[in-house]
Structures are given as structure tokens and as C-alpha cells.
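Of the protein chains in this complex, all but one are displayed in their positions.
To keep things simple, chains are lettered A, B and C as they appear, and every chain counts its residues starting from 1.
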């Protein structure tokens, strides 16, 4: 990443690029996450929004709930720090919803701003992939045929 | 992409996945683009937002303007159709700003919703990459040292 | 032998029917054997996919018989994560 001489060289030292992390039982806002990763030096922001699908493995999803372990925010921070160590991240944010969600509700929003778009895409992809694997969050689905499932557990 | 029997099999036939395309001289809204790609069957939406950076090639950017050829919307549609042909896209949107922009202003928003996140990232990446190469839009930058530049032209 | 509290999460809690139970066990392997004896059905199946925290720390890939439990300690049973 090229830094110009007037490019506020102290910026990265003074501002933590990890701008917003959260596990929340209230509705998520894409706009809040995008505002959190605003950075005058960043040209590109890649975002990922996970929403509740109306189907999974061919069955109709009626309702879905997420729960989390108390260590989830700490593990999310660990994942974010790994992404910041791997890519020239200007700003990063990730929030995950818990509680009861309906089809179409936003379950997770991840965003990474970088000077260039290739880095932003790669960093955002790592952030969401590792969030899903490393952060202790569980998903319980109820189907319209009356069955239910803890995703991945059985 | 697996379709369940209750997965509204006619949906893709009836709804064009290209939901919103535009070249506009008014401010862009991330929220408008995200709402345009809402789809009850899509689990993941990848988005890219390009904003005006405060620096380029080491020089401070003061102001920036985009202009476009009258064929730009048609070329944008051609790019969108290519992405839809290459990936199992549920919904796609892309808008590009023209006119005078300030540092931090949103220049472009691209979004793709798919059933799975890997496809959404790949399709969104192709959408923004080809938009930049194929759509006749030009960028003029003014720097704080008084110089100016037509990006890519000289 | 140590007296420990075993805490079940998500699918494991649903299968156990309780959030936590007391056990007497010297190692994580002993505790898991005791859990399987007390809950031979669904919970035993879920356990095959779980990871564990002992006193809050991830056990990771350490052999369970080498993980010693302390008096008054906790074992947490975490089913596979499925965020996003």
C-alpha cells in the first residue's frame, strides 16, 4: 500500500482498524456497519450480509434462532485481529445477531475497507469464513413440516 | 444450487435477477442497493462500495469528477448479464455516480445475492471488475498541489 | 477425582435436558465417559461432534485422557459452531 507524504502517516498507529464488533440480540443495520468502516484513505469496502433463507437442504424454513457462548465476542475479536494481521486493512467491522429471526432478517454483517478492492474482498471473505468456523454461535432451525434442527450438530 | 421442492421453482423464470442498474448524477445509497437485492431464497449478499480516496499514487486528492458515455447504462447491463450467466445469481444491482464528488463520497455500489456466500463473493467481484473495465465512465482527479489528471488516459 | 460442573450448550443442552450437572472425574476422558453413561441417547451422538472448554480454555486437539480436571472446575460442552 503506497502512502503519500501527506497521508497522515500516524493514522494507522493511532486508530485501531477494528472499528465495531458485536454479538447482539437486536436487529442489525447495514448502514451502521458501513458508517463504522468509513475511512478517508480507503477506496474500497467489501461487505457481506447473511440473511435468513426460506429454505435449507430442500426444506422450508419457518423460524430460526441463534444463541452464543459468553466467549463469542472475544473469539470474534481474535478472528478480526487475524484478518488485520493478514491484510492491509484500513477499517473492519462485524456484527452477529442472536435470538429469534424471521426469513429475510439479517443474521450477520461483515465489512472491510482497504485502499484497493482486491484486498478488501479477500479480507472480508476471510472475516466471514473464520467468523463462521471460530466464533461459538449456534443456529437452531424450525421447518414448516414440523421438524427442527441444530445446524451441524447431528 | 439445490432447489427444494417447495422452493418456488418458477421464481427464477419469472423474476429478472437484475434488479437495479444505474448511472446517476445524484448521491448513491447503500441501503437502496441492498434493498434491491433482497431475496427470500438468498442466504448471502456480497457488496462492494467504492468511495473517493484522499490520496492516489501518493498525491492528495482534492476533488474528483466522473463522466460517462451515453452507452454506459447499456454496457452496464451487458456486464450484469454476463455475471448472471456465470453464477447462480438470485439478485444483482449496480449503480455508479457521475458528476463532482468529494473525498469520502460513494462512487459505485455493486451487490449480488446468492444462496451461498462463495458464489456471492465471486459474482460481486466479477461485477465490479468488469464494470471498471467495460463501462465507459471516466474519472478526472484534481490534486492539492494544483495538478490534475484524467485517470488512465496519460 | 475432582468434583466438577459440566455445562451443556445449544444442541448438547437440548439433548441433556439440563444446562449443567455435577460430575466426579479426574480427567476430561473420565468426565465424558460418565456423561455418556448418564445420557446414552441423543447426547452421546451430539458429543461426537463437540469441542470442550476446561475452566474456560479450549482443549483443542489434546488427548482427553491427558486433560486433568481441578476440584471445583468446569467442563463446557460446545456443539459445532454455525454462525452466519
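Note that a residue touches a chain if its C-beta (ideal position, glycine included) is under 8 Å from a C-beta of that chain, and two chains touch if they have at least 3 such contacts.
What you see is a predicted model; the values in this text were computed from it and never measured.
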Chains in view touching the one left out: B
Sites on chain B contacted by the missing partner chain, in the whole complex: 50, 66-69, 71, 96, 107-108, 128, 131-140, 150-154
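The working rule: only the chains that are shown with their structure count from here on.
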Centre-to-centre distance between chain B and chain A (centres being mean Cα positions), rounded to whole Å: 21
Centroid distance [mean C-alpha coordinates] between chain C and chain A, Å: 29
Residues of chain B engaged with two or more neighbouring chains: 117
Residue list for chain C, restricted to those that touch at least two other chains: 84
